[in-house]
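Handing you this structure, nothing more for now.
Apart from one protein chain that is not included, each protein chain of the complex appears where it belongs.
On to subunit A.
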């Protein structure tokens, strides 16, 4: 708070006409609060995670604490089937979620970008789950999926399926059930971003294409899609990172179950550190997750030629 106050201090020296000559220290003063906060609460924790990853560190077993070298990492890659399982599930989760969110989001954005009666209301309703939290999404879908008074009961009333079915506690249905719940709030994110970018497509291009007799599909393929390319690459990347890291929804909806089938890597890490108190090993897992994430992002940006030819 005290740091924020520093901002309000009028930094310019009294000789005013020359105010345009940058006081040399001003930019540093301005970024100082942000930089300090990020150093203290992001950079330092990250470094301490790297440090702990080389340690045996478990507050409940202090007698075993000490330098571990690469022991934690060896254990991850040679002796931890859970690491592999949860990583594979994370990849599957991110891939399916981001792919479907992009597909539906793009379609929705194209639809609500048209001119039609009721557009403002349509947009507001379609985008509304965007602001709903992971926990609230879980609460809503717990109500929908519950075996006694959930949607399955009313489907069974109509003769579809059976009574007492709980999609969240059956290993064969939990994945699609969770995917649909997360789609519900994830699709509007893409729709909003893509719609924003659609507004900046030059109308002249479409008019020219129109004159040349291009079909609507061709216009979409040759004008709209290339224009959206960078926005799509960036938003899919951000979303993928976010979907990978986010634990709110699965933590509250399935708790990683049933039988660990919906445990993502971050969820596994959280369990390792919070429940098992194995901070050293959790830190090593975090480091590995971080490296994987960074590597995949780099590869993705390179392969997709982000910011490339217009």
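Observations, loosely collected:
Following the convention adopted for this analysis, a residue touches a chain if its C-beta (ideal position, glycine included) is under 8 Å from a C-beta of that chain, and two chains touch if they have at least 3 such contacts; residues count from 1.
Just so we're on the same page, contacts and distances are computed from a predicted model.
The listed choices are "Class E sortase", "ATP-binding cassette domain-containing protein", "NADH-quinone oxidoreductase subunit F" or "Carbohydrate ABC transporter permease"; the UniProt protein name belonging to the chain that is not shown reads "Carbohydrate ABC transporter permease".
Touching the missing chain, out of A:138, A:236 or A:262, is residue A:138. The residue touching the chain not shown here, chosen from A:88, A:274 or A:299, is A:274. For subunit A, the residues in touch with the chain missing from this view are 1, 3-4, 7, 10-12, 16-17, 19-20, 22, 26-28, 30-31, 33-35, 37-38, 40-46, 48-49, 52, 104, 107-108, 111-112, 114-120, 122, 124-136, 138-144, 146, 149, 151, 153-154, 184, 192-193, 195-197, 199-200, 203, 206-207, 209-210, 215-217, 219, 230-231, 234-235, 238, 241, 244-248, 252, 255, 266, 269-270, 273-274, 279, 282-283, 286, 289-290, 293-294, 297.
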